[in-house]
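First the structure, which I've put down as structure tokens, then a few questions once you've had a look.
Removed from the display is one protein chain of the complex; every other protein chain stays in position.
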Amino acid sequence: MADKNDLAKGLKMRKKLTGKRFSKGGPTALAELAPDLDEMLNEVIFGRVWTRPGLELKMRSAITIAALTAMQRLPQLKGHIANGLNAGLSKKEITEILIHMAFYAGVPTAVNAFQLAKEVFQEEGV
Amino acid sequence: MADKNDLAKGLKMRKKLTGKRFSKGGPTALAELAPDLDEMLNEVIFGRVWTRPGLELKMRSAITIAALTAMQRLPQLKGHIANGLNAGLSKKEITEILIHMAFYAGVPTAVNAFQLAKEVFQEEGV
Amino acid sequence: MADKNDLAKGLKMRKKLTGKRFSKGGPTALAELAPDLDEMLNEVIFGRVWTRPGLELKMRSAITIAALTAMQRLPQLKGHIANGLNAGLSKKEITEILIHMAFYAGVPTAVNAFQLAKEVFQEEGV
Amino acid sequence: MADKNDLAKGLKMRKKLTGKRFSKGGPTALAELAPDLDEMLNEVIFGRVWTRPGLELKMRSAITIAALTAMQRLPQLKGHIANGLNAGLSKKEITEILIHMAFYAGVPTAVNAFQLAKEVFQEEGV
Amino acid sequence: MADKNDLAKGLKMRKKLTGKRFSKGGPTALAELAPDLDEMLNEVIFGRVWTRPGLELKMRSAITIAALTAMQRLPQLKGHIANGLNAGLSKKEITEILIHMAFYAGVPTAVNAFQLAKEVFQEEGV
Partner (left out) sequence: MADKNDLAKGLKMRKKLTGKRFSKGGPTALAELAPDLDEMLNEVIFGRVWTRPGLELKMRSAITIAALTAMQRLPQLKGHIANGLNAGLSKKEITEILIHMAFYAGVPTAVNAFQLAKEVFQEEGV
């Protein structure tokens, strides 16, 4: 059931995952063109899904990285690789996730993800 | 580097994951038409990838389920949901993985996975 | 913003779209394994998205059919072809949507959708 | 049946959809490497498909945007968002199509489309 | 350019590829719901594309099998594996195509294709 605290919980979770990259939704195309969807996503996805008990935060991060790799949603994958470091995944674990993906989603699919991971690891200094 | 023990390690891992569903490759279309690929997969994927240190077994299982859901490879997804129970994922954790996928890969994508999960949970009696 | 009436609005919309196929969520795998996601979907997707002003209902139905065809989520596509008839799309319009898809998503993709459309049109007697 | 006027009809439709962005096929890689496919597409897709009666032009545009979003064919999506404005879709309707897609094709899929929509709306001054 | 002989050429090519499985379009959902698309496909795809010089027929068949495997359009893949035997591909070559796909499109993707290939090879007695 929707709860009036979902939005606040979602923003807190989003801040935790994105760390210093967090910005309160200001400049994205989504926030500009569809502010109510942007809010709905903060409320529903970050507030009601990512905060659910029953699955460790680093596990949620790992499956998000796996799915975004498989679907090749590359800008989001880059963001969630960086989020993964804040969610408790090590550089080593993220690398292992992408190695594993090479065989389930195909080698080219994984190679593109490694390119982004390299960029993130450099930007984050890990 | 390839190691002459990879195939044995792979068959052991495959047996661990598939438990009572394990069969030594006999009847599948892959084993029949391309026995060397079937062996290569046992050796490389189960022997050299699934056995890698650096990522917990249940985490490997979770990301496999996430990727197969995102790509909708349904027969393989069904098998890996069952494998997940042997890899240490609880019914609750598998359910949470699929809930999470609804928002990253779309609701219809997750709904098809829930159908298979229901079948597996009934077959495995969990 | 979430509204306490969203769930009721969603169930009303879902009933309108599914007509005589409507059932209050009882038997699906989703409702059984993840009742809170099932409720969230009724509340968010049917209550807060399908009911939005700014896009005619039959247009929402048309784009849902197009996307499900492109992604080949076939069980959901079948349901939404049937929903389309309740949302104001004619058999002719649905057929035209699928013809159009043949060129944007590839012929095989459209051919599978025509198979489902044929089944729906027979079941619905149109 | 093929008709000798299909190519002319196709070029007229393409011009209508692309407006001031129209160029008679000159510089694209497709026109250069495969001029007969380029002509075939003008003739078949724009001349024989987009001109079919039975589905309003703005509806054809909407389903094209939905399918290209779902498949993430981003350069073509950008072009067809711009075409949509010429086909009778408002900025508001295009935004609603993309909001709707977030739930059927996943949030990351829609976020990438919003980025392109923002660019188009700026370029077209709407 | 469209030619009045394209439809006849297309039906001849389709007959060559499908051999004893050929039927003149009668019972398919596509032919029933959208007879003009069905005719357009015979005319354009089989008459104007498959008949193009510049690529050996067995090569066209091989790339069709590869693409349908990668996209997992399974009913069409099954048909085109059978067509491949009529286009000059051997059982061995088709098997090699699917082995190759395991690494480019992921193992699960290839495994589903092997299942269909096994069925075709049994039905065709090769």
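Couple of notes before you dig in:
Per-chain numbering from 1; labels A, B, C, D and E assigned in written order.
Everything below uses one rule, namely that a residue touches a chain if its C-beta (ideal position, glycine included) is under 8 Å from a C-beta of that chain, and two chains touch if they have at least 3 such contacts.
These figures come from a predicted structure and were not determined experimentally.
Although it is not drawn, the missing chain touches A, B, C, D, E when the whole complex is taken into account. Residue-wise, the contact with the chain that is not shown comes from B:Val44, picked out of B:Leu30, B:Val44, B:Ala87 or B:Leu116.
In the full complex, the hidden chain is touched by chain A at residues 72, 95, 98-99, 102, 106-112, 114-115, 117-118, 121. Taking the complete complex into account, residues 28-30, 32-34, 37, 41, 45, 68, 71-73, 75-76 of chain D touch the chain not shown. The missing chain lies against chain B, touching residues 1-4, 6-7, 36, 39-40, 43-44, 48.
To be clear about the criterion, only the chains that are shown with their structure count from here on.
Counting hops only between chains that touch, chain A reaches chain C in a minimum of 1. Common neighbours of chain D and chain E under the contact rule above are A, B, C.
Contacts with chain B and chain D are shared by A, C, E. Under half of the residue numbers at the chain B-chain C interface are used by both copies of the sequence.
Taking the options B-D, C-D or D-E in turn, the interface that duplicates A-C in more than half of its contact pairs by residue number is D-E. Of all chains, the one whose mean C-alpha position sits at the greatest distance from that of chain A is E.
Taking each chain's centre as the average of its CA atoms, chain A and chain D sit 31 Å apart. Between chain A and chain E, the centres computed from C-alpha atoms are 40 Å apart.
Multi-chain contact residues of chain B (touching two or more other chains) are listed as 45, 68, 71-72, 95, 99, 103-109.
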